[in-house]
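Subset of chains shown; positions unchanged.
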Amino acid sequence: MDIASLAGLVLGVVMVLLGIVTGEGGFSLIPNFIDVTSVIITIGGSLAGVTGANKIPDVINGVKGILLTIKEPGYNPGEMIGNIINLANVARKEGLLALEEASSNIEDPFLKKGIMLVIDGTDPELVRGILETDLIYTEDRHKKVIGLWEKWAELGPAWGMIGTLVGLVNMLKNLSDASTIGPNMAVALLTTLYGSLIANWLCNPTAAKLGVNNAQELLIKQIIVEGLLSIQAGENPHVIEEKLKCFLPPSARDAVGADAGGGE
Amino acid sequence: MDIASLAGLVLGVVMVLLGIVTGEGGFSLIPNFIDVTSVIITIGGSLAGVTGANKIPDVINGVKGILLTIKEPGYNPGEMIGNIINLANVARKEGLLALEEASSNIEDPFLKKGIMLVIDGTDPELVRGILETDLIYTEDRHKKVIGLWEKWAELGPAWGMIGTLVGLVNMLKNLSDASTIGPNMAVALLTTLYGSLIANWLCNPTAAKLGVNNAQELLIKQIIVEGLLSIQAGENPHVIEEKLKCFLPPSARDAVGADAGGGE
Amino acid sequence: MDIASLAGLVLGVVMVLLGIVTGEGGFSLIPNFIDVTSVIITIGGSLAGVTGANKIPDVINGVKGILLTIKEPGYNPGEMIGNIINLANVARKEGLLALEEASSNIEDPFLKKGIMLVIDGTDPELVRGILETDLIYTEDRHKKVIGLWEKWAELGPAWGMIGTLVGLVNMLKNLSDASTIGPNMAVALLTTLYGSLIANWLCNPTAAKLGVNNAQELLIKQIIVEGLLSIQAGENPHVIEEKLKCFLPPSARDAVGADAGGGE
C-alpha cells in the first residue's frame, strides 16, 4: 500500500481540527463547524456539476479511482528493465521463439501481449503501432478519471461560494436582529470552507496523485515498448541495458546493472 | 437518452432550493431570491457578450447544442470494432468489392463514406487524408459549440459582478435610510449569485459534457480510420482485432473478442 | 454586414442601463454612473499599458481592427469549394494553362496567386511552401490584432482596480464626515465597474469575434491550398470534391454537390 495519499488526508483533517480547537472554547467549538445542510449543498451541488459533465458510468468509475491513490502498482521500472534484459539474453541465445517459455511466468499483460506479437513475427512497425495505441488510450482513460477529480476541485469552491451567497442574501434581507448577524454570517461562510476543503484537501491532491501513478505506468510501458522492439531487432543485450537504463535516475542505474548481471 | 446532464441540472436546482429554504422562514424565503431585472441583466449581458463573440447562426446552433448533452450517440466503440472485424472477414474471404453488399445496412455515414472510398480503389494515403480532414473539421465544429458554452461560463460571473457593482453604487449613493441597506445589498448580490449559477450549474458542466461526447465520437472515427486502412492493406482480421482492441479499456476487450468470434 | 457584434454591444448597454434605472429613482440615477475622471483613468490607464506593450502603428491598426467584427468576409467555404471544383474541371478538360482564362474573374488574391504559381509550373512542394507561409503569417498578423484586444481586456479591470484603490485611499484618509463615505465609495467603485465593462462588454467579445473571423479565413485558405495542389496533381474532380467537402459540416455538403454538379 502507498500510504502517502492516506497520510495526506488524515494530516489535513488534523490540521483543520487543530485550527478549530485552539480557539477559546476548545473542543466545544467543533459543532460550530458542522452544518449538515451546508455539507449537502456544497458536496451535492459540486457533484451535480461533475455528474452533468460526464456519463453516469464514468462518474462512478472516476470516483472509485480514489482507491488507486493508495494502491502500490506492484512493479517498478528497475525491476522491469531487469526482466527485459533477461528476455533479451534468452532471445539472443535461444532465438525469439524461446521467449514463449521464458515469458510464461510474466504477469504484466502489456509485456505479455508485446512478447506474443514479437513471437508471432508481427512487423516491427505494427508492433510499435499496436503497443503505442494501447499506451495512448490507456493514458486517455486515466486522464478521464483525473479530469473528474479536477472538475470537482474546480466546482467545489464555486458551489461553496453559491452556498455563501444564498446565506448572505437570507441574512441581509433580515438584519433587524443584530445579534444574529454574526452567527448567520458564520453559517454562510461554512459552505465556502467546505468548498475550499473539497478542492484543497481532497480533490486537488487526489488528481495530482493519479497523475503521478499515470506517469509511472506510462514510463513502464515505454520501457517495455523500447525494450521489446530492441529485442525484436536483435540488438546486443548490453546495448539494450544501456538504452533502458536511461529511463532511470542515475542513482538507480547501478542496481539494475547488478540484477541484470546476475540474470545473464 | 443520457440522463447524466439532466440529472446534474435537476440536482443543482434542488441544492440551491435546499440552501434557501433551510433558512429561518422556509419556503417563504424563495421570493427573496427571484428578481426579474437581475435575471435579465445577468443572462442578457452575458448572452450579449456571447453574441458579440460569434456569428448569429453559430450562436443559435451553439445554444441548441445543449440538447446533445442528453442524447445517446447510438453506437459504442466495442460494437464498432465488432462491425469492422466482420467487414475485415468479408474482405478477406470475398475481396474488397464484397464490402459493398456487406455495408448496405451500415448507417454510420463516416464508415459508409470510408468503405466507398476503399471500394473505389482510392489511394490509401488519400483515403487517410480525406477521412482525417473530416475528423479534424468535425472536431473543429464541435469545439466551436463547446467554446460558446465556455465563453458564456466566463461571461456569466463577469456580468453578475457588473450587476452587483451597479447595485452597490446605487445603494452607496443613498445611505440615508439605514434600514434599506441590507435588503438593497441582498438584491445587489443576486446578480453575482445568478452569474455563478450560470457558470457552475449550467455552462461549465454543459461544455464539459459536450467535450466528452466529442472525444467519444472522435474515438469511434479513429477506430474506423485505422480499421478501414488495415482492411484496405489486406491485414489479417486477427491482427486488426488485436490492433483495434487497443482503443478499448482492458475490461471491454474480451467482450469484443467474443462478438467478433461469433461473426466470423 | 455581420450584425452580431454590433447587436452584442448595443444589448450590453441596454442591460447596464436596465440595471441602473430599475433602482428607486429611475432615469435620474444615470448621472450617478457617469464620472468623466474615472472614465479617463480607466480607459487612459489601460490604453497606456496597451500602448506600452506594442508599437504605435500596431496599436492604431489593432484598435481599428474592431471594424472587422462587423464586416462580412464576402465569401463562404461552400462557394469557394464550388469555384475550385469548377477550376478542377477546366484543368481536367483543357489543361492547366486554361486556368489562366478561367481565373480571370476570380477576386480572391490568395487563390489568384496560387493559380498563377500552378500555371507557371512551380514545383508542388514550393507552391505549398509559399501558400502555407502566407497562411501562417496571415494568422500571425491576425493574432497580433487579437492580442491587443486581449491585452486591453486584461488591463481594463486592473486599471479599474487601481482607480478604486486610489479612491479608497483618498476616502479612508478623510473619514471625519461620515455622510460622504457612501458617495465617495460609490465613485471609487465606478472605475472597477468601467474596467469590468471594458473587458466583458467590449474587449473580450471583440477579441473572440476576431478569432472567429481568423478561423474562417484560415479555413478558406486551407481549402484553397488543398484544392490547388489536388488540381496540380491532376486528381479526379470528383475525388477533389469529396476531399474538400470534408472541410464542411455534413449539412452543408449536399448544397456544394448540387452547385458543383451544375458547374460541370
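Chains here go by letter, A, B and C, matching the order in which they are written, and residues are numbered from 1 within each.
Assume a contact is a pair of C-beta atoms (placed from the backbone, for glycine too) under 8 Å apart; a residue touches a chain by one contact, two chains touch by 3 or more.
All figures in this text were calculated on a predicted structure; none of them were measured in a lab.
*Asks:* If 3 of the identical subunits are displayed, how many subunits does the entire complex have according to this structure file?
*Replies:* Number of identical chains in the whole complex: 5.
One rule holds for everything that comes next: only the chains that are shown with their structure count from here on.
*Asks:* May I ask you to sort the chain touch graph into line, ring, star, complete or other?
*Replies:* Drawn as a graph, the chains make an open path, so a line.
*Asks:* Using only Cα atoms to place each chain's centre, name the chain farthest from subunit C.
*Replies:* So the chain farthest away from subunit C turns out to be A.
*Asks:* Fit subunit A onto subunit C over the CA trace and report the rotation angle, somewhere between 0 and 180 degrees, nearest 5.
*Replies:* Angle of rotation between the two copies: 145 degrees.
*Asks:* Distance from the CA centroid of subunit A to that of subunit B, rounded to the nearest Å?
*Replies:* Inter-chain centre distance comes to 25 Å.
*Asks:* State, to the nearest whole Å, the distance from the C-alpha centre of subunit A to the C-alpha centre of subunit C.
*Replies:* Roughly 40 Å separates the two chain centres.
*Asks:* Give every residue of subunit A touching subunit B within the complex, in rising order.
*Replies:* Contact set of subunit A toward subunit B: 37-38, 40-41, 44-45, 47-56, 58-59, 109, 113, 117, 122, 126, 129-131, 133-134, 137, 140-141, 151, 154-155, 158-159, 161-163, 165-175, 191.
*Asks:* Name, in rising order, each residue of subunit C that touches subunit B in their complex.
*Replies:* By the definition above, subunit C touches subunit B via 2-9, 11-12, 14-16, 18-20, 22-25, 29, 32-33, 69, 179, 181-183, 185-186, 189-190, 192-193, 196-197, 199-201, 204-206, 208-209, 212, 215, 219, 226, 239, 242-243, 246-250.
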